[in-house]
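What follows is one structure encoded as structure tokens, with my remarks underneath.
Heads up, one of the protein chains got dropped from this complex, but the rest are sitting where they should.
After this line comes chain A, so read on.
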Amino acid sequence: MKNPSVDTHLLPADSGTIGTEPLLAVDNLHVEFSTRQGVARAVNGVSYALNAGETLAVLGESGSGKSVTAQAIMGILDMPPARIPKGEIRFRGTDLLQLSEAQRSQIRGQQIAMIFQDALSALNPVFTVGWQIAEMFRVHKGMSKKAAYAKAVELMDRVRIPAAKQRVNDYPHQFSGGMRQRIMIAMSIALDPEVLIADEPTTALDVTVQAQIMELLAELQRESNMGLILITHDLGVVADVADKIAVMYGGRIVENAPVHDIYSNAAHPYTKGLLESIPRVDMKGQELYAIKGLPPNLLDMPTGCAFHPRCPFRQDNCVTDVPALHEISGTRSSACHYWREVLDGTAG
């Protein structure tokens, strides 16, 4: 039973796309934080799109704005200090930023859900996991306590927690890291969301457990045709699961491309540098390629291209002109003045 005061009909729920409109589109989004030292521009004009059943990987280092963008989509930024001066986040064609808080909280969890990196701090330590999963059904669907609990057990089964019936009354600390992440996933898929945002879902986990979790996510996605936004800094995970990639640097998208294109031939010096700095078998004993310098300070962004102080191909206009996101083909774009040269390997 949905809250009748909310206009859910303003969100057409039938088709995956409306005309050419993708399921979720972030358009020229800006987010800034007022801090004591000044205004930190965390996101400076990010655009990306996600279709149903698709996996978009957002790749970037800490401070690149990848998580802030996700939090803006979810509507869980603390405002203030955060502010969204510009931009649109369209879900099925409706700009979420124009909705009231009540309308957004209907979408949050039901249509767009999120998994966080650290499951231990994202779960409430004083409630049982069953209670926390069941809460989704009680709050959003108005189910009775008993029915909601039954649903919780069902979900724990679905994310393959062994002996779900016995464990439904356990507390988060009684589970291992991998199992806690499964519980987070159970909560996020409880209401069959159409978009799932996974913010570094396996960074805190061991590789063998990471493989289990990524497999589970892929399977759930196949079953329900969700759109998945995977936020990560791990080039290996991205190569394994993504359909397309958005690389972020200094609060902007620097490269957008289908996964195979980026790994075979990057069109932005930053992406190129990241890929070259991965240790490779044939490079044993040699010095690794390292991107020089440090990521930019959000309070004091470099002029022109944010990457220019670290870029091996820098030219004079990189210092003065902010490069636009140049379209390379229908599915690829790069925010580099010299993307042609970077692609051909003739840059610098």
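Throughout what follows, contacts are C-beta pairs under 8 Å (C-beta built on N, C-alpha and C of every residue); 3 or more make two chains touch, one makes a residue touch a chain; residues count from 1.
FYI, contacts and distances are computed from a predicted model.
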item	value
Undisplayed chain, where the name is taken from the UniProt record, one of "Carbon monoxide dehydrogenase", "Dipeptide ABC transporter ATP-binding protein", "VWFA domain-containing protein" or "Tetratricopeptide repeat protein"	"Dipeptide ABC transporter ATP-binding protein"
Of A:D240, A:D321 or A:E341, the residue in touch with the unshown chain	A:D240
Touch with the omitted chain, as defined above, among A:I278, A:L299 or A:A324	A:I278
Touching residue (missing chain; options A:I76, A:A102 or A:L288)	A:L288
For chain A, residues in touch with the removed chain	61-62, 162, 176-179, 206-212, 214-215, 233-240, 242, 259-260, 263-264, 273-275, 277-284, 287-292, 294-295, 310
